[in-house]
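Step one of this worksheet: look at the structure below.
Note that one protein chain of the assembly has been removed; the remaining protein chains are unaltered in position.
The block that comes next holds chain A.
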Amino acid sequence: MPEVLKAPLVVEFPFTRSLGPVQSAFLTGLRERVVLGVKTTDGRTLVPPVEYDPVTAEEIRDLVEVAPTGTVTTWAWNHEPRRGQPLAGPFAWVLVRLDGADTALLHALDVPGPDAVHTGMRVRIRWAEERTGAITDIACFEPYDGEPDQPGGHTGEFENPLTGIVAPARLDYTYSPGRAQSDYINALSAQRTVGERCPSCRKVYVPPRGACPTCGVATWEQVEVGPRGTVTTYCIVNIKAAHTANLDIEVPYVYAHIALDGADLALHARIGGIPYDEVRMGLRVEPVWTQGARHPDHYRPTGEPDADYDTYKELL
């Protein structure tokens, strides 16, 4: 079996999220070193507070301040912190019920080792130096052997309350395209375009995905197609690409579906070497390769007479 193609793939996205009134008060409170809970109609205090009662789904808005001290309700020792977690060195994950609250908050506890943590132990919040209105404004918890702090009776009204947060997310992958697409990519690097024929309907798919989407059967018979082909349809692009790889392409340009000779599915590519307003259905084109590229840079006219409509009408 040929070597499996692999490449790193990073999916990164800053999610911009709006806050409801309770979430806004809680996160703004953290910025001001105030911890707020919310009262349910049956008299419990939820920390962290939510907008709707988790049992009855009632809208709840009655904010109440709780203490920055509390009790560990369960814990787990994390000897190897992962990216993004609250502390860089080993720490305990803890659920902490703050004094005045009836529910527990998830966070990190900074202790030297697992022997220094137990359920029922007393802890208090260690505030982050720089606070922006985020759960990470709590840097972590730390052991505390004093009396429970008295909450200050804050109403939850703040100047400049937060209305939203930006939550960055990043996941790292090693992408591998699978057997059929690896074969396709490997052939392209030798400037050959190779599709696969369905054993049932005999159609040749380019690029191949290893399955015939009509018949639902595996494809494996390789068929070299092109290099020449026919423009089946096209559009004129008037907006400059934002992607850095395409910054050199002047607008307007033509992007087209091209049925390579021998293929039963059109692929798409840019058309060059001809004024954009002279591209037409039926235009015969061929790939233009640049040095070291793993795919054609664009397609250009071959100079042949245009293809007859009947030869490509099934491929539109």
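Please note the rule applied: contacts are C-beta pairs under 8 Å (C-beta built on N, C-alpha and C of every residue); 3 or more make two chains touch, one makes a residue touch a chain; residues count from 1.
Assume contacts and distances are computed from a predicted model.
Note on the omitted subunit: UniProt lists it as "Lipid-transfer protein", one of the names in "4Fe-4S dicluster domain-containing protein", "Lipid-transfer protein", "Urea ABC transporter permease subunit UrtC" or "NADH-quinone oxidoreductase subunit L". Within the complete assembly, A:L105 is the residue of A:L63, A:L105, A:V123 or A:L283 that touches the hidden chain.
If you put the hidden chain back, the residue from A:I125, A:A180, A:V254 or A:A307 that touches it is A:A180.
Of the candidate positions A:W93, A:W127, A:Y255 or A:W289, contact with the unshown chain belongs to A:W93. One chain of the complex is left out; on chain A, the residues touching it are 1, 4, 6, 9, 11, 15, 17, 19, 23, 26-27, 46-48, 50, 54-55, 73-79, 82-86, 93, 95, 97, 103-108, 114, 119, 134-136, 165, 167, 169, 171-181, 209-218.
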